[in-house]
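Of the protein chains in this complex, one is absent; all others appear in place.
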Amino acid sequence: MPDNVVTAEKLQERLAANAFNAWMGLEILSLDEDSIEIGLKWREEMISNPKARWTHGGILGALVDVAADFMIAAKIGAPAPTVDMRVDYHRAATPGDLKAVGRIVRLGNTVSTASAEVFDAEGRLIASGRGVYLTAPPKS
Amino acid sequence: MPDNVVTAEKLQERLAANAFNAWMGLEILSLDEDSIEIGLKWREEMISNPKARWTHGGILGALVDVAADFMIAAKIGAPAPTVDMRVDYHRAATPGDLKAVGRIVRLGNTVSTASAEVFDAEGRLIASGRGVYLTAPPKS
Amino acid sequence: MPDNVVTAEKLQERLAANAFNAWMGLEILSLDEDSIEIGLKWREEMISNPKARWTHGGILGALVDVAADFMIAAKIGAPAPTVDMRVDYHRAATPGDLKAVGRIVRLGNTVSTASAEVFDAEGRLIASGRGVYLTAPPKS
Partner (left out) sequence: MPDNVVTAEKLQERLAANAFNAWMGLEILSLDEDSIEIGLKWREEMISNPKARWTHGGILGALVDVAADFMIAAKIGAPAPTVDMRVDYHRAATPGDLKAVGRIVRLGNTVSTASAEVFDAEGRLIASGRGVYLTAPPKS
């Protein structure tokens, strides 16, 4: 596994410049060679079922994608467009901040795979998944 | 394929009661026995890359999930929690409203599969995917 | 969608030269601009559960992958390595030949997406899925 080529501060700037990531209150909590932790600030508009007050699966999916993608960005120093993504939903998320941990599965020249897990404030696994990201410039 | 057991009006009420779906401006455009069309109202906070102004992949994923899920809801008359979901990203979505078309792949007693395609205002395929949904009450 | 650049006969040669595809008895049944049909010759070694005599899910997955991949090969004229694949299992397959229909979801310069459905001899949908394929030479 190559070393990270971008600092957490630099990645945080990119995260904050992204309007939807900013809306989700995403913040890089930690970054080392193996993993990135990204926090999400819960907000009322993230609720799906109004009675059960679960967090919308689309928010959990977005968080999986961002955490996986930013771990790849830490290794390659450039944004890596998502090719495809899978999310598994393990437990309903009740109102509260969330945390995602992203890890590299395999860095490649053309495409790369990374995974992420989403935890609630009590540390329970809420969702997990993986994505494939484009790590080469499209053929011209 | 069984007949729909819920009207578009009833599904629209459920859609609107869902805070994140409401935030995305989701609206049922049409519903027949084979497919559901759901419109998304673009908003500035949906942007990912600030220069390219692409719509965030998390929004596209949420839209795939909702369109697939609501087609199942039309057939079974009850919300169907997402078990897992896959989204493929085909083209960057530039600012503008989107439309998703959801279809049943297979209705089952315990779990069911549905798919969805997301189109931009020019009718180009932006993303597509499929999900598995729980169509039975969890074992007590 | 571009025209096919390879004939069914040429694709059949490639299929037959592939040892595992030959073991599965794969044969191109038809090919047009929109879809490819590939037949599978059932054999006793494909059984998973010995009492129920269901066909192994790995065989169904392989068939989804090959049908999707060969539809892409028909369009680009070259093998396209699988990046990732998803298979949904809809119904147990009892002993008997199978047929898969592959279709393009999106042809891209670097990666492409295709889907496939697997049917049993009675025409029932047994499994379906989609994969992403590399349609550009790896970065040197």
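So that you can tell them apart, the chains are marked A, B and C in the order they are listed, and the count of residues begins at 1 in each.
In the analysis below, a contact is a pair of C-beta atoms (placed from the backbone, for glycine too) under 8 Å apart; a residue touches a chain by one contact, two chains touch by 3 or more.
This one's a predicted model, so the numbers in the text were calculated from it and none came from an experiment.
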item: Partners of the unshown chain among those that are drawn; value: A, B, C
item: Chain not shown: contacting residue from A:Leu29, A:Ile76 or A:Val105; value: A:Val105
item: On chain C, residues whose C-beta touches the chain left out of the figure; value: 17-23, 44-50, 56-59, 61-63, 65-66, 79, 81-89, 92, 129
item: On chain B, residues whose C-beta touches the chain left out of the figure; value: 83-84, 86, 108-111, 113, 132, 134, 136, 138-139
item: Contact footprint on chain A, counting only the chain that is left out; value: 86, 88, 90-91, 105-106, 108, 113, 125, 128, 130, 132
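The rule we apply is simple: only the chains that are shown with their structure count from here on.
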item: Distance between chain centroids, defined by C-alpha means - chain A, chain B (Å); value: 21
item: Cα-centroid distance, chain B relative to chain C, in whole angstrom; value: 27
item: Numbers and ranges of chain C residues touching at least 2 other chains; value: 86, 108, 113, 132
